[in-house]
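Of the protein chains in this complex, one is absent; all others appear in place.
Chain naming follows the written order as A, B, C, D and E, and within any one chain the residues start at number 1.
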Amino acid sequence: MIEYEQSHGLVREVYDDIRATRKTNDINNFWKMIANHPPTLQRTWTALKDVMGGPGELDPLVRELIYVAVSVTNGCDYCIASHRAAAVSKGMTEGMFGELMSIVGMANMTNRLANGFQVPIDDKFK
Amino acid sequence: MIEYEQSHGLVREVYDDIRATRKTNDINNFWKMIANHPPTLQRTWTALKDVMGGPGELDPLVRELIYVAVSVTNGCDYCIASHRAAAVSKGMTEGMFGELMSIVGMANMTNRLANGFQVPIDDKFK
Amino acid sequence: MIEYEQSHGLVREVYDDIRATRKTNDINNFWKMIANHPPTLQRTWTALKDVMGGPGELDPLVRELIYVAVSVTNGCDYCIASHRAAAVSKGMTEGMFGELMSIVGMANMTNRLANGFQVPIDDKFK
Amino acid sequence: MIEYEQSHGLVREVYDDIRATRKTNDINNFWKMIANHPPTLQRTWTALKDVMGGPGELDPLVRELIYVAVSVTNGCDYCIASHRAAAVSKGMTEGMFGELMSIVGMANMTNRLANGFQVPIDDKFK
Amino acid sequence: MIEYEQSHGLVREVYDDIRATRKTNDINNFWKMIANHPPTLQRTWTALKDVMGGPGELDPLVRELIYVAVSVTNGCDYCIASHRAAAVSKGMTEGMFGELMSIVGMANMTNRLANGFQVPIDDKFK
Partner (left out) sequence: MIEYEQSHGLVREVYDDIRATRKTNDINNFWKMIANHPPTLQRTWTALKDVMGGPGELDPLVRELIYVAVSVTNGCDYCIASHRAAAVSKGMTEGMFGELMSIVGMANMTNRLANGFQVPIDDKFK
């Protein structure tokens, strides 16, 4: 992991932008690891900042709920832990988390029922 | 596929509840296919009705956005088509759909970066 | 697709073994496509013949049910269609198929609930 | 995690049913975690009890083998550990587990070969 | 789908860059569809152009092989078709494609064997 103190050049620039954007000196392990490949660090941070924090019609909490839904479906332990925390910081209550999980569970179940029963797409959905 | 006219017993009961709940005589192919196994039809419909339409803190549109996010991640063509339509009927604009897709795309990307770089979970997320 | 009549050498040998083992002249599209890479054809057929048809404690129908469960989870349309047919030929009833789907659906749901709720493994399961 | 002693209302009811059904006072961590959202706890337990323990044509061991197959395909560590134990308690031998794994491995391999070689579905499977 | 002739503003700029970079007037359906959300179009094209065509240690054919491997694992029909064509245009032979598929198949198999047998990571790999 590349710590802030060790960083320079492109990595330092990204770290400074992370700090300024998130209003904290703390940098998550995710960024410290992918900093080992500076172009991936920069590309990923720039895109994430825009997608999760840029202007748009979906509010920040909804964006995080969607992020958690995908991460849970893929079973990514790191992303579940970090984005669940981000969702809480943006207002996710215990009840919302429970509802989110029940929807993610249902969708994963019905996705397989649709696969297995080989359901043809209704004309009205085409 | 079991049409409404052919249905009876448990299947007919569920079909009537689908019609009453959705306020339309139309029944989606998904239900007509899984009706071949009545207990699965009933269990799935009852749970879905509750999870997607029951009381809760997340509004109906947000629930559908989450459903679409999971279905896209799993690549379930039927569920993408049907729940995208459901989301539109609950207010999803073209812009929201684009934002949803960009978040789903980002999450699928960073989930793999976290896996591949073997990022340890930050103490603050434990 | 490489038809039987066009085949020779290693591909012909495998095709003859498929015909003899399955007691039919018909060769599935799966084999006709992967025959474009003869070593993959041979390796895959030999392994599949052994795993699905060799001696063992699990009976042939149970083996096919497991195959279908995985294929449905992965959303592989070809494998769902072909192994569902294979399961039927080995005795799977409509009712068994419905039960199979309901188990596959439940497992896909609870797998995500376990991920999302970050459930620690019980000591007794270690 | 919500322990039995702390539970009340709906959670206590479900816990009592788990204890009675499984004939043990022990409650798995899975239930103790999802008890944080009581409606998800109740819905999941009721469905699971029915799907895995209710009447049907598939015997209890076969149901567990299918559950393990899905969990291994999805890489859910918790579910692999807990359902492998459940399968053993219902009669899965070491040999059966090895066969199960070899089938799950083969299906995951051939699912991708079918995807990659873009195999068209045989008319006879439609 | 947004055709070149209909495009303007940001979409037209990206389309022009795609045409110039790929040295063809033809624009793939993928871009024409995601052009419905211009920021996603721009972000995705810019990143893809850099990752697949920018300077680096991996040659263009190897990059495409990796892309195909992921797309086959995820079962994305569109991406398999388009990136297989891209790989062929960069020199992938029939033999290489067969080897690629056999590796993808093996990895998908052993990934599940490692999950299922709950293999602990060797100290030397930590």
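In this section, a residue touches a chain if its C-beta (ideal position, glycine included) is under 8 Å from a C-beta of that chain, and two chains touch if they have at least 3 such contacts.
Fair warning: this is a prediction, and the values are worked out from it, not measured in the lab.
K.L.:
In the complete complex, the non-displayed chain touches which residues of chain A?
P.N.:
Residues of chain A in touch with the missing chain: 34, 36-37, 39-40, 43-44, 74-76.
K.L.:
Give me the chain B residues in contact with the hidden chain, please.
P.N.:
Per the touch rule, chain B residues meeting the hidden chain are 68, 72-73, 75, 77, 80-81, 100-101, 104-106, 108-113, 115-118.
K.L.:
Footprint of the hidden chain on chain C, which residues?
P.N.:
The missing chain touches chain C at positions 39, 43, 47, 50-51, 54.
FYI, only the chains that are shown with their structure count from here on.
K.L.:
Go ahead and note the Å separation of the Cα centroids belonging to chain B and chain D.
P.N.:
Whole-Å distance between the two chain centres: 21.
K.L.:
Out of chain C, which residues touch more than one other chain, so two or more?
P.N.:
Residues 34, 36, 40, 44, 73-77, 81, 95, 99-102, 104-106, 108-111, 113, 115, 117-118 of chain C each touch two or more of the other chains.
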